[in-house]
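Here's the structure we're looking at; comments come further down.
What follows is an incomplete set of chains from the complex, kept in their original frame.
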Amino acid sequence: MTDKKTALVISAHSADFVWRAGGAIAKHAKLGYDVTVVCLSFGERGESAKLWKQDGMTMEKVKTERRKEAENAASALGVYDIQFFDMGDYPLEFTREYKDQMVDVIRKVQPKFMFSHSKWDPYNTDHMNTTQFALETRMMAQAWGHNPGEKVLGAPQLYLFEPHQTEQMNWKPNIFLDISDVWDKKWAAIQCMQGQEHLWHFYENVAENRGNHFRRNSGGQAGGKAATHAEGFEAIFPRTVDELD
Amino acid sequence: MTDKKTALVISAHSADFVWRAGGAIAKHAKLGYDVTVVCLSFGERGESAKLWKQDGMTMEKVKTERRKEAENAASALGVYDIQFFDMGDYPLEFTREYKDQMVDVIRKVQPKFMFSHSKWDPYNTDHMNTTQFALETRMMAQAWGHNPGEKVLGAPQLYLFEPHQTEQMNWKPNIFLDISDVWDKKWAAIQCMQGQEHLWHFYENVAENRGNHFRRNSGGQAGGKAATHAEGFEAIFPRTVDELD
């Protein structure tokens, strides 16, 4: 555990953290946070179509390639630590061992806030199951009787990052983060994802349009802040404050 | 318009702002905000049972009494300005004139944030209609063509304050405000509501239990903040931030 503020991203497949929380990672890294990313899988079976279309491809080669891309992206974003659980994807299977392993990371990081996927995703059950996994391991990390003596987790917010088709996933952002000043880093990270080039421009558009939503919600033409790019998140838990904003 | 930070409460009946946002009012008054309260009615027909049970009661007497109570409560909370639209209650009827009058207040106050009722209330249609009125007049105040030349409204948050039976009103708080240090003021304001003494203890319990929710959501036994009293609100619009919390 570092002395600095920390955040933790739980990513079902090895590219999700880039598209969905890359801006938040780069932003908070710049603000001095140590951001840890856990990729439960490489997306080796389900999100590597381009690789599998090549001759002589093997599972190991796919994993190696996907790991490399994710590490490069993490580096571009200023990630403090990236871990790969290699749980297998499509589908992810959540054993007790992986839950315990996740709790170890959560307790070590002691995140001020966490990130995961949407609660519902009919296209990709790995995503919604990862969110259940995040909630369950957050609960376990709060249990005083789990590895007694370890520092117990407080009550970090869980931010659900943006899925591919927001409306189909019943995902509703209640917070927008200005990522204008780190957009170049997110764009660089996106370009590390060589296997999914068909998504680059899509997420560029998302960032720009969330910038529009940011401007509108911060005041629009009557005093809004001139963000060019933003990311949206759905906070699951209520906030606790000393002053409204 | 003052130079200070401002907030605006739109209260269907003259006691709603006390039970539901009294702590937030006192808290922000203490923080230096000028808080304006608009009571659309005195609750003279529907929320004055105790008075009507007295012999010789008249509508004017009820209004006078209710106004006095509300003014006393406002004073106890440190309200900057309290206005009574006297629109008639049970039911409130929202004419264009009242809408324009409300827009005038909104533009004059230029609130950093606003408060109103829940979106649904099968017990009390005045409450839910007031929320529609708040949304509609907020929109009108943002229109550059409404009284051109006036300062146009930005995009203040609308906080829905706590209704009497939260679950029946589909109200879900996403923010808790610590009101421990101003609880004495809210309690004093509550006691100004002589006609509704049967609700005093109820809202004392609410404040204490929201204090429990505050403690739990700020970390619980692993570092939560020791609030004794709190208020919950449902923010309708997404926030825009430069750092997550």
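As written, the chains take the letters A and B, and residue 1 is the first residue of each chain.
Operating definition for what follows: a residue touches a chain if its C-beta (ideal position, glycine included) is under 8 Å from a C-beta of that chain, and two chains touch if they have at least 3 such contacts.
This structure is a prediction, so every number in the text was calculated from the model and none was measured.
All together, the complex described by this structure holds 6 copies of its single chain type, of which 2 are visible.
Everything that follows uses one rule, which is that only the chains that are shown with their structure count from here on.
Copies chain A and chain B of the same sequence differ in orientation by 180 degrees, per CA superposition (steps of 5). One simple way to say how far apart two chains are is to compare their mean CA positions; for chain A and chain B this gives 37 Å. The touching residues of chain A, when paired with chain B in their complex, are 7, 24, 27-28, 31, 112-113, 142, 144, 152-155, 157, 159, 173-178, 213-214, 216-225, 227, 230, 232-233, 235, 237-245.
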